[in-house]
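The other protein chains are all here in position, but one chain of the complex has been omitted.
Per-chain numbering from 1; labels A, B, C and D assigned in written order.
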Amino acid sequence: MAILEVDNINVYYGNIRALHGITFNVEEGKIITLIGANGAGKTTTLNSISGILAPRQGTVKVFGQDVRQIMPHLLVPKGVIQVPEGRRIFSRLTVDENMAMGAFTQLDKATNAKNRDRVLQMFPRLRERLNQIAGTLSGGEQQMLAIGRALMSNPKILLLDEPSMGLAPILVDQVFESIQDINKAGVTILLVEQNAYVALQIAHYGYVLESGQIVLEGDAKTLITNEDIRKAYLG
Amino acid sequence: MKPSFFLKSLAAVSIVAVGALASSAAWAVKVGPVEDPIRVVKIAKGAPIVIATYHVISGADTALGLDAQRGAVVAADDLGNKLVGHPIKFMHEDDGCNAEGGQTAATKIAANQQVVVAIGGACSSATRPAAPILWKAGIPDVATAASSPVLTAPDRGPSYDGLLRIVYNDLWAGREVANWAYKVRGYKRAATIHDGSPYAEKLVRVFQENFKKLGGEIVSDEAIAPNDTDMRPVLTKIATSKPDFIYAPTFVGATSYLIRQKKEIPGLEKVALIGSDASMGAQLMEAAGKDLLGFEISTTAMEPEAQGPGYTAMREKYKKMFGEYPIQGFHGNGYDAMMLAANAIKKVAITEKDGTTYIPIKALRDAMFATKNMQGVTGKITCDQYGDCGVYNFAIYQYTNPDPKTLEPGKNPKRIYPDKF
Amino acid sequence: MSFEIVASSFQHKDIEQEQFRRTLKCGAIGGGTVVALCVFGLINQFMERWIIENTLSLAHATFIGITLTVGALICIRSPKLSSAARIFQGFLVGVVSGAFLSILILIMATFDVRHMFVSLSPKLLAFLSYGFDPYTACLVTILAGGVLAMAGALIRESPTWLRKPLIVGLATAFFIGLFAELLQLAMQYESVEPIRDYMFTWEGQTLTGFITMFVLGFAISLFWVTRGKAVMMNHRAKSSGSQRSIRYFLYAIAVVLLLLFPMAAGSFFGQVLMLVGLYVLMGMGLNLEVGLAGLLDLGFVAFFATGAYAIALLTADNEHLILLLDRPLTWWEALPLAMFASLLMGLAFGIPVLKVRGDYLAVATMGLGEIIRVVVLSDMASPLLGGSQGLLHIPRPWIGNFELSDPIHLFYLTLISSMIAAYFAWALENSRLGRAWMAIREDEDVGQALGINLVNVKLLAYALGAWFAGLAGAIFAAMLGSIFPHSFQLLISINILALIIVGGIGSLPGVVVGALMLIGTPELLREFGEYRFLAYGFVLIVMMRVRPLGLWPSAVRKREMQSAEEAEALLRAQSGQKA
Amino acid sequence: MNLERLKQVTYVDVTLWLMRAAVILLVIAGTIGSVIKDRYTTEQWVSMVMFGLTIGGIYALIALGYTMVYGILRLINFAHGDIFMTGAFTAYFVAAPLAKSGFLDEYLIVGMVLISLVAMTVCSCIALIVERICYRPFRSVRSLAPLICAIGASFFLQHAFRGMYGSSVRAYPDVRWFDVVVTILGFNFPRIQFVVVIAALASMYALYLIVHKTKMGTAMRAVSEDRDAAALMGIDVNKVIIFTFVLGGSTAGIGGVLYAFVFKQVYFFMGFFPGIKAFSAAVLGGIGNVPGAMLGGFFLGVVESLGPALFLDGLGIVAPYQLRDLIAFTMLVMVLIFRPQGILGERLARQRA
Partner (left out) sequence: MTIGQTLLKTNALTKRFGGLVAIDALDLDVKERSIHSIIGPNGAGKTTVFNCIMNFFPIEGGEIRLSEERIDNMTPDRVAYRGVGRTYQNIRLFKNMSSIENILVGMHMHLKSRWWGAVLRSRHSRADEKKASEEASRLLQYVGLRGKGDVLARNLPYGDQRKLEIARALAMKPKLLMLDEPTAGMNPSESLEMVGFIRGLRDDLGITILLIEHHMPVVMGMSDIVTVLDHGTKISEGPPDHVKRDKKVIEAYLGQSGVGHMT
């Protein structure tokens, strides 16, 4: 079942058209990836879904409901949360406070505690640093915190924007392993990545974006073996 | 045409023109049946007689100017809003209490040749550039609270010929306080505080000069910023110099802070604080509260018998018209300025049968300067040749009750000097 | 903007309920404004001012104007309704507005609130109730509100050819009435006396004058609405060359009129224009700092004061005369020295704050400006600077045997100076230095890494800006003949900054427009002195809301903004707000 | 090596060093001068410090509003000083009848709470209106518009209140209990001074708890750091900003009431200078930093109170108290030049990419 439907959206920045009729669906329980170069429109697509950008045409439906009728901050309690590009953790807050912010819309204390345990279990490094100021964490730990923070909201759909950015390849592997684990726990994931190779390795299905358009789509397995892709994105 | 010829003819024309202008200036102006060396204002039947005022009515010093302006309005009301058969129309301008504001306001007033007389300048800095502009346009000016000596100094020059003022000269006030303090009270050590306003600073300087001349000592010469609220440090400093009394001719705000905070300063409990009439009135009583008891001000006598009997009635009328009791001490001056002008106008105005009124300005100016023993609400007003019409019957008053409702000059504040006039 | 879609889709609720809320809101806006005007005491003042003598006061006109506006407003706000429904809704809005005022009348009639709200005087009550008893007055107010707002709606709903002339006619007559006094001042010539007497009395505009003006405005507007298009088409059809020559011709006429106006209109207008000119001059200076180099400066008044004080010290014949001179200088001799002194003051400001950026810079310069003011006023400096007693006896400039004594003469001096300043600004903008300024405004670090010496470039901005302020100060001192520290308040700095922003930052014509708007207009409304700053504040807010780029934005800024729309959209999007 | 460094020294550095040296020298010379003159007794010094703390506490309360708004919007709320005025001025109309009826003397705490509540409500409402009109429309556009708009709001507020309540000074009532002089360690102080300092500290502690221990407070800090990321976490940014303005308004309201009870009078222009001073205090402590505002407020209050006596008097400057603002502004400028991050500054020095 498609829990996220993006139907022919067009987004403009002023008069510049950033997206040209993007259409795709996300099936429940899957990892879907959008790959493409910088400026291809990946983040714009993601922002349109999370409601902070409003497409001029087209619709985005989450669980069958039009996103445009929901204020962006009300999307989070509906189960959609975005981990923004560049992590964007609150570096002057402690790790614990960061996680509390992720659970901002989650009013139930018991659920909160459960989620917190789950996240700390998944990222034991964070448990050691609960009271540390988040800005002092290393890059990898920050990415874990960013994902952990998002998980605190108990999402059904997790929108990940470039989780590999700025991480040493060795850390990228770790982060992507965690993403797979989260997915296995039942969270649907929409993954936006420049690093096509790693993204396609864990994804079920992939779309390739170029200049605001989807130019190619297919099973991750097929895409990874696609000659064009290999040449264009894998070098 | 040869240029030389052109130039010559141009020169000739200019000479004729200039000559004509000059002679026209020298000749008297004749309008209707009235002739006057300066100008004549003609007021058609039913047309209003225009009185201009300029005061500070915006910004931090608003209360000062607004009070004087309202005084003039009350006076007009007392006149039935009519003068020599014409309705009074005010033209209120704002001078912002600064020189350029005074100049702009005066220029605007001067541009209106219907204006008979101007009332204002509550600030000396605004009045100084304003008065010459007004007089150049043939408008006499009665200042309401501008007390700087330079305005009526003998060397003030012909451009100030049209300026009078219904407020005392700082020179007198400072001198009298010094005399009284030294001779009557026997104070030898004086501390002074001013707030950086031209008024207070000048008063303090004059006082210091006279006090020293008499043999007294200025043990502390302090100043505060006009917006200061915390006077305790400066009072503490004054306390260390052990003065016999403190002379602080500051405005209501600062004075009430001084009064309230003085009692908290060890060593000053018994030291007298003496203000000026800048801090006279209900406003201060309300602001200073019960600490006001015993506070003394040096001012011109204010009892009905010393000044106009009409003061109390005027005050009530003020409250009725503006919703609050007088907000400063200069409403009486505004009132009297208006009355002085009105009296002079009555004297010189010539109304024809058709209802047209003519007011010769030179005559008006002279009539104003010739005012003698006019009963105003600030006292009996007599003008000298330099335009000083302010009444200054030096007196010292002491507040005996902090309730603004009990304000009744003579009783509260009670006159303690001189015993009788 | 794409957000409107989002916002409008929210209003999916019951349309009727929505409409009801809208009516209430519009009514509340109108009623609230009227009540506020009463409470603030403006109506008390407006009562005294006749638009039509003894018939229609400014207070009436304000009430009528506001009610008409809300009536029209509700029509604009409810595009979905039928015309009749809109007009009825106009009536309702008027009733709501009237109800607000009625409540005020009842309160005033029942309680004595004057000890708190000093402006709610019996006179105001009498004015508001038209001599009726309070309850009747309320009824009348409500009904009158309804009818007037309905009239507003009607005007809004009427066809364009009728509506525009109607509005223009009313506005013309209103403004002529509002400025009756000033217009009379400008009409003090024998030749125009008949017109003057026909139009005005000293109380205000005559009824015949009002009607004449209305008809005149109506007719001209009608002509424009019906025929104007043809005229414009005709104009457009001409070659661009002839269009340009027409434009230049119009410019030339405007310039000539500007030059002649103060002479014709008399010294008050001369004085006002003179002040505007001074602010333009200072605005040009500050524009170099803020507009080009991006150095926010709230202490600009200090440079102005330096110029004025330097002139006073060098030329005035009194005990404060600088000791090195054996005679006072003439104004012209002192001018370069005064400007140099300001320039030095600019450097003295600039050096300490070189590393301070943005808002902090504004605050730091404000602090420096205040330091100067406090020092000038203090007893400490009074032996030299005269303290609060100021410096007196400053001579006016002479040209040959001609004394520049009248404001109008000085206005021309200011005008010439402003033109020089404008030329400077224009020439520098397109030079190596101007580019460097713009570069550091955009990105200081990058500019420095490209070899721009920040110290020199910034100091030049301060120094040149201060230079012009010093010139303005010198003229100011000559204009007044005496200067006092109270003329150099923080307010001046705020005024200058506000005027260049309201005019359009970085734009030279903007400086002029801003000065006319913020300095000229308040001077014309001097008799509302008590409320001048209320209006000033209001205008600042409205200006920034309606035209955040200023009245006459510079071409560069406009270009920026057009292309920056996308950036703005992006930013707004990212801040996560929809409504 | 040192020589090479010296070669790079410019006239700017020299000027700055001279400035710094001059200020320090003047301060030291003045202090020595004062000590030698020995004009003041210990008791006088102590009471001056206490005055300073009193006014400083009020500065601090106002400064909190500046600092919080700056923290979250990166904008200076120029109208905040006038917001402070609105509350104190309006509360007068509650305080005066309460005092007249004897209620205030009888039930001091209830009365004070009532008065403070009125002031807080009014200040918060006005703060919200200012936010709605002057800040929200420009929230994401980097321009000078909000600055000018806020300056406009400041003028508007002053003169609207002048028109409404009149231009006269209104006197706050005397409260018997406040005026009692108490003796501590042999020094005498009026009770009101303690009340102000304690009330200021208590309000600030409460505020600290709100900002650091509640979810809304944490959200405030989160929004102040990264508004977009906060929005993505489901935080309603609008609500947080409104909350901030309400908090700032409330502290200003408390500050206004305390100010009114210390100085006993209110009028329409009263907000302007305390506003500027409080803003200086906020900068002094490190703007955007709540404890910094506190510290800056007290510091400024004390220096202002002691300064003229300690530095200027010793130098033999005439009428030093007139120059009190000079000290405040000099301090502000020096801090901005030499330590722009303020006394407390950023706790975490982190380079932003």
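The working rule: contacts are C-beta pairs under 8 Å (C-beta built on N, C-alpha and C of every residue); 3 or more make two chains touch, one makes a residue touch a chain.
None of the values given here were measured: they were computed from a predicted structure.
Of the candidate positions C:Leu428, C:Leu497 or C:Val512, contact with the unshown chain belongs to C:Leu428. Note that of C:Met47, C:Val225 or C:Met438, the residue touching the chain absent from this view is C:Met438.
From the set A:Ala2, A:Ala37 or A:Leu130, the residue in touch with the chain omitted from the display is A:Ala37, counting the whole complex. In the complete complex, the hidden chain is touched by one of C:Leu139, C:Val446 or C:Val542, namely C:Val446.
If you put the missing chain back, the residues of subunit C touching it would be 423-424, 427-428, 430-436, 438-439, 442-443, 445-454, 460, 464, 556, 559-560, 563-564, 567. In the full complex, subunit A makes contact with the omitted chain through residues 37-39, 136, 138-139, 165-173, 197-198, 231-235.
Here is the rule we use: only the chains that are shown with their structure count from here on.
Note on chain placement: the centre of subunit B and the centre of subunit D lie 38 Å apart, centres being C-alpha means. Rounded to a whole number, the gap between the C-alpha centres of subunit A and subunit D is 43 angstrom. Each chain gets a centre from the mean of its Cα atoms; for subunit A and subunit B, those two points are 76 Å apart. For subunit A, the set of residues touching two or more other chains reads 52, 71-73. Subunit C has residues 118-119, 374, 377-379, 530, 533, 568, 574, 576 in contact with two or more other chains. Of all residues in subunit D, only 215, 218-219, 221-222, 225-226, 228-237, 347-348, 350 touch subunit A in the complex they form. Against subunit D, in their complex, subunit A makes its touches with residues 50, 52, 71-77, 81-82, 84, 88-93, 97-98, 100-102, 104-105, 133, 135-136, 149-150, 153. Chain contact summary for the complex, subunit B toward subunit C: residues 47-48, 50, 57-59, 62, 66, 89, 91-94, 96-100, 103-105, 107-108, 110-114, 123, 125, 128-129, 148, 150, 196-198, 201-202, 221, 223, 225, 321-324.
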